[in-house]
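Removed: one protein chain of the complex. Kept in place: all other protein chains.
Let's look at chain A:
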Amino acid sequence: MSVDTEYQWQVGLERGLCQRDEAVEGFEALVVSYNTLLHHTLQLEGDYAHLNDTHTTLRTEHAKLADVGAAANLDAFVAAQKRIAELEWQVTTLKDERSDLYKAQGQHAQRLLSLTDDVRRREEQVRDLETSAKATATQMAKLQQSVDDYFYVLREKDGTIQDEMTALQLELVTKEEKLKRVEQENSQLVERWLRKMNEEAERMNDTNRQLEAERRPPPSVDQLNECLGDENYFGLGRRTSDTNQAPSKVPSIVYKELENPHHGEIHTLHVSHDGTMVATGGQDRRVKVFDSRSGNLKYTLSGCLQSVLHVWFSPTDDLILATSSDNAIRVWALDTGRIQHTLTGHIGKVVSAKFDGEARKIISVSHDRTIKSWDLYRGYCSKTIFSISSCNDLCLMDPQGTTILSGHVDNVLRVWDMQSGNCVREVTGLHDAPITSLAIAPAMTDSPPSLIPPILSAAFIPYSVDHTHLLTNAKDGTLHILDLNTFESVGVLRAEGYRPGSNWARAAFSADGHLVAAGSADGVLFIWNTRTFEVQARVKEHTSPVCAAFWDASGQHFFSAEKDQLVCFWE
C-alpha cells in the first residue's frame, strides 16, 4: 500500500469523523444551557411548593388560635388560680418539713462525728501510756546496766593505778641507766677532744712540712691544682681526699635537733657542698641557713612570695637558690644574704632547680611541664624545653649541663639534650608511680676512692663524669640504681614499710656512694647498702613524713628534715 493511499483513506476517515462531530457540536451548548434552565426551574418550583405549604399551615394555625381565644373561660381561670394557690401552700409546708428533717440529720451526723473523735482520743491516750510504761522499763534496765558498768570501771581503775606504779618504778631504773650513759658519753667526748688536739698538732706539722716543700720546685699535680685555682672553695676537695679513708657512716646519733625552724611545714633541705651549712625551706616563704655543727641560724633569706619547694647550694657554696610555688626561682649571695636574681618565666610552681658546675646557669623544672635553662650572667631564660609531662626533679649529667635527666609524674625518666632541646631518651617501665627525686651517685667502685684524680673529684664532685650511676626514687616505694651508660637498672632498693614522704621526697647517696638514704612517710629513715641492695639500717627519730635527707660530703654527718617542723643532724 502506498503512502498516498494510506494517507488518503486516513484523511477520509478523519473528515468523516470531523463532520460527524460538527453535526453534533451545535447541540453541546444547547444541552448545557437547557440543563441549567431545567435545574433553575425545578428549584423555583420546589421553592414555590414549599412557600405554598408554609402559607397554608400558617393560615390553619391562625384559625385554631382564634378558636382557642374565643373558648377561653373566666370561671375556669379563677378556679384554677385557687387550686394553684392551694398547691403552692402545700409545696411550701412540705419544703419546710424537709428542711427540718435535713437539720436533724445534720445534728445527728455531727454527734456521731464527735463521738468517734472521743473514742479515737481515748485510744491514743491508752497508747501513750503504754509507750511511756515501756520507756520507763527500758530506762530502769539502762540504769541497772550503768551501775554494773561503774562497778567494773572502779575495779579496772584500781588495776591501772597499780600498773602505773610499776611503770614509774621502771622509769626510775631507766633514768638511772641514762645517767650512766651520759657519764660515758662525757668521757667519750673528752677522749675525742684529746684526739682533735692531736690532729691539730699533726696538721701544724704538715703545714710546716709543706712550707718546707714550697721552697722546692712544686710537683705537677699541685700545678694543676693551682691552675684550677679556687680549690679552697671546693672545701669538698680537701674533705674528699681527707675522708677517702673513712667511709660514709650510717647515721646513728642525733647530735642536734632543730625544732620549729619554720612557721609551718618544712618542704626541703640541702647541705652545702663543704658541709658547713644546712639550708631548709618551707611554708613560711623563707630559706634558713644553719651552721651544720652548732645548729645556729646563720641566715634567714626572704623574698619568696609563696612556700619554698626546693633549695640548692651552688657548687662553691657562695650562692643558694630556692624555687617557690610563686613560679619563680630566687638566687641569694650567701656572703651578703641578699637576692641576686629573681628568675621568673615559669607558669607553674617550680619544683626543682640545679646549678651547673660553674654556677653559670640554672636549670629548673616546673609543674607547667617545661624545663628552663637560666643564664645567671644575664639573668634571663636562655632555653625552654616543652615536655609532655610535668617533672618532679632533675639532674645534670655533666658539669656544663648539656645533658640533663628529668623524672616525671608519668613514671618516665627522660634524657634531654639542652643544646637542641630534644628528648634524647625515654626510660620507661622503671617505676609504676611518679618519680619523686633523682640523684647522681658518686663513684661506686670498690677500689679506693683515692684513685680518682683529686682535681676531678674536687671540682665536679656533684656531677662527676666518673659517676655513672643514677638513683631514682618513686612513689611506688622502690628506688632504682641505673647505669647511665646503658640506662638499665643495676639494682632495686626496697624495704618493708618504706613509702616516700611526699611528691618531692628527696633520696640521697652517701659521699662514697655506698649508702643510699631515703625517708619514709612514717618518719623512718631507711639506709640501704648499694653493694648488697639490702637495708642496712632503719632509724626512727621523725614522726611525720621525711621530705629530704642528705649526707655531707665527708659522709660523716647526715641531715634530715621532716614535714612537721623537725630537722635532725646525725652523726
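Here, a residue touches a chain if its C-beta (ideal position, glycine included) is under 8 Å from a C-beta of that chain, and two chains touch if they have at least 3 such contacts; residues count from 1.
Just so it is clear, contacts and distances are computed from a predicted model.
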{"item": "Protein name, per the UniProt record, of whichever chain is missing from view (\"CDK2-associated and cullin domain-containing protein 1\", \"Autophagy protein 5\", \"Cyclin\" or \"Pyruvate dehydrogenase E1 component subunit alpha\")", "value": "\"Autophagy protein 5\""}
{"item": "Option from A:G12, A:G379 or A:G421 whose C-beta touches the chain left out", "value": "A:G12"}
{"item": "Residue of A:G46, A:G106, A:G379 or A:G497 in touch with the missing chain, whole complex considered", "value": "A:G46"}
{"item": "Touching residues (missing chain, whole complex) on chain A", "value": "1, 9-10, 12-14, 16-21, 23-24, 27-28, 30-32, 34-35, 38, 42, 45-46, 49"}
